[in-house]
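Questions regarding the structure given below will be posed in turn.
Apart from one protein chain that is not included, each protein chain of the complex appears where it belongs.
We call the chains A, B and C, going by the order they appear; numbering starts again at 1 in every chain.
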């Protein structure tokens, strides 16, 4: 086992898959000599050449459309969006075209394409370098949406995504890139797209989260444990498909549900998790379903004071767990 | 009072507002001589000239960016998206730029712009002429999202939208255009953006909906009344802001909640309504919260048989109300 | 890079050449074409026109929800396709108005009619989509959607994939004048140029995007003028002239395979309203339309072939009779066919 950061895990997965399969290639802005602005492809151009590590013009819609066309031909493109904030000009190709290519041709076409998107805040990115973009993709049938939280998940899930014949939106939380370290097996492994992971078992309150805030939930769970509150933390890992079984099992056990994410609360992933529990675990619920999420303002402002005011934190999560436990 | 269709109400609102305020203008594909593909601006070019009834090139991103720039200068543009399906290339200008212009300039800029978008299915539009696009806009702080269901609402809300200094996404269900007729006051009126409307009072089950499916809910409520089931039908009218007060009041009364929409179920508006009730009306709930929505496939397929299979119908809604009432 | 290769037609070739073709003492057949090829084009034209007219009629009868007519575009589509077929290694990204092209690759009238009526067995999408939208992979065709211009970047990506895999395939991408306004068209052309991809951009310029005339879409008179800004050649062709479209496409395919992208602009006419949903009387000058119809390729081309002794009047008559019976058969067949089973709505959402 080697300890590595999330970005190292991403790089390692990409490198292994490009070695394994010649049809796999990366494309995007500055992925070549620069190795990507987060260095996910550092050194790749030396190993695989400029064709498989392709610098594109600054034009996101075409990055996605071209990747999609190459996928139709049997390539396995991994287009990179430099920051999630810049995915918007390309979403027609993703949710309109890529997500519907298999369905809309009655199964004739496959789309073996993995879209890597660094997303999320807490890094002083301000309104246009911090966005959470998962809700739209989550709402789009035909896509898979993956949100790893640790190096282990990042590597194992990215490898599965690349091997999948469906279009995968692979969301990497920017703040975890260097912040989160963890053990990663030395030997080849993949993790299945779909299953959530119970990162901490508990019996009083279920806390569902993903990405960066999942780590804050773990910290909060550790804190409230000192007060004798046992919180179970479910890391969704994959948003689409949503692992309703794991969520419901946990809620049936604890009777109390808190959902935490950094994305704006209204219409976020938390709403679907809440709706799921309010329907299918209704008889088990012992308290109102709570959500602790980003407020409904356009993502994290730049000033440190405002960014802090936006983000869920271990402290605010702990307070919410305590409130639910006491209900 | 005159009886008119939804499209006539839209046309009437647009015409009155363009007469009232010279800064109001419409722009979009084929809005000029053609009068729009749904004839919302039929005859306008004769009344207001080609500058205020502006045919644009086929390029949605620029339609929105140009409208936004004109709004910065103090104009009150009403860009039209020909079909909701074609809004995707323009969403960066809407959710990235327009929605954040006021917030991101600390209040310096206003965006008095109303984006008209014919949306929705049931008209044999297939995958690319039927889409429900409300979830993304609903999830975007800084936007207002309006979904009228009747001519009365369409006219009154459109006039308010045009007079509002915030960017408004005005969603007109295509199937209601000619199908839904209703009384519209002869005299000038507006309806406030925000409040939902209880379209039918009842005591057993709350049914929340909007747009075309709201009419199906009313039909279903009438049907189940014959079995002695009293359903209350709440027409959201405005999705953003969501009128949580009206929703919660109704749920507190009935204890049972069904949400109906034609958009895909996962991550749709219904999830937020369910999450709201599961939190704030928890103590009043007597049954699991139910959603009857479009299935998670890429909108309505073209074949009649498949389109029918997709759409919620008065029958399927009535069955769901009965199930809840019996719970 | 900004120079046209000398083998490509120059802008002066854009002069209508139907007169030349129709000249009894006309030139020898263009390179690679036989008389049989041209007779076959006559057959296809006549069949496609009969189908197109029937489809429109079926719409008026409530049996076809929507259709875009290719009337006026036949020469462009069939001439261009003929070059691709002769080449033998082309892949096509057509658009919604390319009925002639989609039929001439080998789709049967029955399949076409199933598609327009949304019945089981529909070949492009299983009747999930608008008619003839989706993919016809056995015949090298992809058209995911009718979102205007969305196919351009995809075709460029397809060409990139071909190049990466070492194929010799040339990708042809078809679109209207309206599509040239979209940002993605710019992005697609620029990328193709940078990577010298084997792709031919084929613009069927009928001078209207629904009701919006060309002068409200662009200031320049030729879409082909844009090519220079990307550093590849662009050419204006008379799109009512089968031979000119064949020849330009043939040379563009060669250029694409050996040098890089090329843009062909075929000037055509849209004889019908935009779709069955449209009423063009609101915006279209009737005299200009009547004048345009004088140059209907489906009338002129067979007549010229007869004039030139390439086809016989009897052949043309037989094509017409045969077309009617095929169309009748297809209509009856599709009318009697079943809609797809409702339970299939969840199929093929994921691989």
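To be clear about the criterion, a contact is a pair of C-beta atoms (placed from the backbone, for glycine too) under 8 Å apart; a residue touches a chain by one contact, two chains touch by 3 or more.
The shown structure was predicted, so the numbers you read here are calculated from the model rather than taken from an experiment.
In the full assembly, the chain not pictured is in contact with A, B, C, by the touch criterion defined above.
From the options B:6, B:26, B:40 or B:75, the residue with contact to the unseen chain in the full assembly is B:75. When the missing chain is restored to the complex, the residue among B:28, B:104, B:211 or B:255 that touches it is B:104.
Contact residues of subunit B toward the unshown chain are 23, 25, 51-52, 56-57, 59, 61-62, 64-75, 77, 89, 92-93, 96-97, 100-110, 141-142, 144, 164-166. For subunit A, the residues in touch with the chain missing from this view are 29-30, 32-35, 37, 55-59, 61-62, 85-86, 88-89, 124, 126-129, 295-298, 301-306, 308-310. Along subunit C, the points of touch with the absent chain fall at residues 1-2, 181-187, 190, 193-194, 215-220, 225-226, 228-232.
Rule of thumb we're sticking to: only the chains that are shown with their structure count from here on.
Comparing per-chain C-alpha centres with the mean over every protein C-alpha atom, the closest match is chain B.
Each chain gets a centre from the mean of its Cα atoms; for subunit A and subunit B, those two points are 30 Å apart. The centroid of the Cα atoms in subunit A and the matching centroid in subunit C are 42 Å apart.
Counting partner chains per residue, subunit A shows two or more touched chains at residues 61, 89, 92, 96, 100, 103-104, 141-142. Touching of two or more other chains is recorded for residues 125, 128-129, 133, 145, 147, 183-184, 349 of subunit C.
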